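Up next is subunit A:
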Amino acid sequence: MVYIKEFRLTTGRDSLQKITAEINETVKESKITNGTVIVETAHSTAGILKVTSFGEEVLEDIVKEMRRIVPARINYIHQDSPENAAGHIKSSLFGSSLSLIVKDGRLLCEGKQEICFADYDGPRERTYSVCVMGE
Partner candidate 1 sequence: MNHNDYNSPLLEQIRNSVKDINTIAENETFELFEKCVPEEVALKAGNIFITGCGDSYCAAIAAKPVFENADTSTKTGMVPGTPTQAFRNIEFSRYFNTYAGWNPLILGRNLLCVISISGSPARVNEAAIRINEHGGTSVAFTCNPEGKLAQNCKYVIPMTLPSYDLAPNVTSYYSSMFSLMMFGFYISRVKKQLSEQQAVACREGLLEYVNSYDEKVMERLSVQAFELAKKWEEDGVDNMDFVGDGPDYATAFFGSAKMVEAFGGLTTNDDSEDWCHINFFIKDSDHIGTFIIANEDSPAFSRELETVKVAASIRKHVAVISDADPSIFPENVEVFSIPKARSVWMHPLMEHIPMDFVAGYIGCWRGRAPFRKNEEPYCEDNDAKRFRNSKIEII
Partner candidate 2 sequence: MDRKNYDNSLLRQSLRLEEYVNIVYRNVLPQVNKIPVKEIWDAQKIFITGCGDSWLAGIAAKPAFESITKKETYAIRAIEFSRILNNKNLGYSPNTPLVILISFSGTASRVIEGAKRAVEHGANTIAITANPDSPLAKTCHHCIDVGLPKDGEYQPGLITYNASMLTLFMIALRIGRVRNSITPLEYESMHKELLDYTSRCQKEVEGYAERAFEIAQKWKDLKAEDFIGDYADFATAYFGSAKVIECFGGYTTYDDSEDWCHINYFLLEPEKIGRVVTVNKTTPSFGRVLETIDAVKILKSPCMIVTDANKSEFPEDMEVFTVPSAKYFWMHPFMQHIPFDLVAGYIGELKGVKSFRQDDPKYNTDICNNRLKSGTEIKII
């Protein structure tokens, strides 16, 4: 069985928004108890990340560190805005989809782990999809 649901959200600048609740909700709705979940976004300057969140500061560290690794330089060959050019790279490096396991009707996700929607060129209106497969 396959169950797919699409979500919309408005992001901020450099935002990591938690979407764990939405995914759990979808799993519940799907009535699938054992299988996999795929979370994916089709945007080229956004991503889906799994992070261990001990608080908002950790999220801030992640954003800052990503900016350090992929700085918003003005001399990328891709001549959209620096934020956009860097965003493409961050999206490729850090991934724009995630697979998770559903067992006994629940996501296998440690207590502090959160699924986040990352926008590297926000604020914008964004979408992502959750697909639950199994039985």
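Candidate entries met the following condition: all candidates are chains of the complex that A comes from, given by their letters.
Simple rule for what comes next: a contact is a pair of C-beta atoms (placed from the backbone, for glycine too) under 8 Å apart; a residue touches a chain by one contact, two chains touch by 3 or more; residues count from 1.
Remember, predicted model here, so these are calculated numbers, not experimental data.
Going through 1 or 2, you find that the chain touching subunit A in this complex is 2. Residues 10, 13, 74-76, 79-85, 121-125 of subunit A are the ones touching candidate 2 in the complex.
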